[in-house]
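One protein chain omitted, others in place.
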Amino acid sequence: MMEPGLYHILFISAALFFIGVYGFLTRRNLVTMLMGIELILNSVNLNFIAFNKYVWPAKMTGLFFVLFIIAIAAAEAAVAIAIIINLYRSHHSIDVTNDEDLKY
Amino acid sequence: MPNALTISLIPLLPFAGFILLGLFGRKYLKKSSGIIGTVLLLASTIIALYTAYEYFFVYGKVGGGFQKFIPLQLTWLEFSQGVSIDMGILIDPISVMMLVVVTFVSLMVHIYSLGYMKGEERFPVYYSFLGLFTFSMLGLVLACNIFQIYIFWELVGVSSFLLIGYYYEKPSAVAACKKAFIVTRFADLGFLIGILILSFCSGTLDFTTLIQRLTTVGTSEFKTAVSYSFMGVSAVTWGAALVFVGGAGKSAMFPLHIWLPDAMEGPTPVSALIHAATMVVAGVFLVARLFPVLALTTPHVLEIVGWVGAISAVFAALIACTQTDIKRVLAYSTMSQIGYMMFALGVSKYGGENGLGYTASMFHLFTHAMFKALLFLGAGGVIHFVHSNEIKDMGGLRKVLPITHITFLIACLAISGVPPFAGFFSKEEILLAAYQNNIGIYWIALITSGLTAFYMFRLYFNIFWSKPYESHGEHHHGEGGFVMMLPLVLLAIGAAAAGFIPFGEYVSSDGIPLESHFHLQFSIVPVVLALTGVFTAMWMYKTQNDKPAKLATALNGFYTAAYHKFYIDEMYIFVTKKILFNLIGRPAAWFDRNVVDGLVNLAGSTTQAASENIKKFQSGKVQQYAIYFLAGIIVLATLFIYAWK
Partner (left out) sequence: MISGSTIIFYLLAIQILGCGLLSVSTRQIFRAAIYLLFSLIGIAGIYFWLNYQFIAAVQIVVYVGGIVVLIIFSIFLTQKAGEKLPAQKLGRKVFAALAAVCAFALTMLQVYKYDFKPASDDVQPVTVFNIGSNMISTGDGGYALPFEVISMLLLAAMIGCIVIALRTKPETT
């Protein structure tokens, strides 16, 4: 086995990304969809850090991106939870298949 | 030289009457509309008589024969070089003659209607329609372009429709006006196709050019006209035959005659004007207009014209012997006389002595207008007096309606061909022309003239002699005032004296005057036959007896057939309902509904079904959108990375 390098981390990052996509597409519950989104965001973070370390060690661009992404992800998760709670109050369920308000 | 302005006033004055009375008559001019219409027409008549005088005696004769003049020709619609619909005036012997006939008879009818239609609610409307009709008829006779004649032809048809249906509350009148319009319209289809063929062959729509191109053997148009052929018959023959179909419809020739008896639903003065003297002779006029083409290039069509005319004449005469409605008898009599005019044209040839039939036909048209209008107006007076159209309600009226009686008698003598009245001269010329050219038609004509005398005098005796008159207590008006008697007298003078006009001097097939000779030996036979008819009618109908009834039973089947007008109407209904509607109409409707509409609906419903299916993409489910998104990205990425070089 070789020393784990950039490619290994990219592998993990891609796999995690698509696991997150699968979770987003398959789940019926809004909160679990949100979890999928968090996985996606984390995979992106991993990607950035990996590139920062292996391809651009002279700069810290990737690192700062990750910092900001984490901050924004936190804000976004908070807003999403607020929306979910609001939706729950009006529909009394957060099952996604029931909400067909965007229907033709 | 003819003055375009004065001549164009002749039709335009009645047209002005139409507009004026049509727009303002009902509200403002109720009482005076009759006077206005009559005055306008009087002016028109005077101008027409003046034009005739000028033409025949002053400038018309150029180089030995009467020439055609075109004082006015305005290009209206140009299809291509040389083929254009023009509006204009063509002055030649027959158009000038028709101007005189139409305006004079129309004037008589206008004057008569002042008394006859007095008190009618829609009095102004009546006069405005009369004005429209006179305008259309005058435009028709003055037409210099075959399409112009078609336009005025249709206008005449419309005016006739309006006037027949004047009493529109009566369902029989409405049915009659529809029938007249539809039958003539159907014949006009043939006319239109004929026009198109003729104009295509000759490259022009103008009468003089068309006739000249289709009759001179050398021209290229002549060659095309005779060389194109369809089903073995040359193009020009088809064109001429189809044009004749149009003329036959308007002139009530067999078998397109069915509308004429029903057209008697209109007021009697209308019948006098339209269905006796003017509109119904439009077909004869058309054939006379195109006579050079028919005589020189398509003699077969001319033969057909002759036979159709002859058959119509005898057919109508047979039916007229059995009818009991006075106006129906007169209608069939009209059909018969027009048949005379038609076959006179049919047996004629072009040029010089051979053109006797042409002259005779036009002469008969002229005299017929006089005595037929007189007969109808007189009948109007009788109907007005006894309030019924049936013969059985009339009888012994000679004492109560003296002037009507005398004028009616003169007209009957004229139509029977008894000398010295007008009908004798014109009929004799027709019979002579027939004798010279087609013996078969001559014999038919002879028999018909005997029948004519018989049925006319049957009518006369039934009205004025037969049984003594019992008044039913309602004698109000007597005979009718001055306005109703004046036209009768004027027309009676015409019927008596018109025969002495040397018609051949003025109207002949090629313009060169034709001398009419008086053949004593020849005229004896028809006169004797006519007098036989008169005396037979007197013997049977002068007093009431059972001889008519016995004759009817003796001729049983034939009598019934003739009484029912030889079942032509029933045949038409059968053909229309069973064959046209069921075999053609229904499948066509089915096809239209299911195939044509079906295709259109299919386009609509496919679109709708497709949209229903596509609509499902907008399900509102966000995850579904995301899946399609992902799938799309995968496809595009694969495409771009691997397939796109």
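Order of writing sets the chain letters: A and B. Residues in each chain are counted from 1.
Convention: a contact is a pair of C-beta atoms (placed from the backbone, for glycine too) under 8 Å apart; a residue touches a chain by one contact, two chains touch by 3 or more.
Predicted, not measured: the structure shown is a model, and the values here were computed from it.
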| item | value |
| --- | --- |
| Missing-partner contacts on chain A, residue numbers | 1, 3-4, 6-12, 14-23, 25-29, 31-32, 34-36, 38-39, 42, 45-46, 49-51, 53-61, 63-64, 66-68, 70-79, 81-86, 88-89, 94-95 |
| Chain not shown, touching residues in chain B | 623, 627, 630-631, 633-634, 637-638, 641 |
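As a convention for this text, only the chains that are shown with their structure count from here on.
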| item | value |
| --- | --- |
| For chain A paired with chain B, centre-to-centre distance based on mean C-alpha positions, whole Å | 94 |
| Of chain A, residues touching chain B in the complex | 21, 24-27, 33, 96-97, 99-104 |
| Sites on chain B touched by chain A in the complex | 615, 618-623, 626-627, 630 |
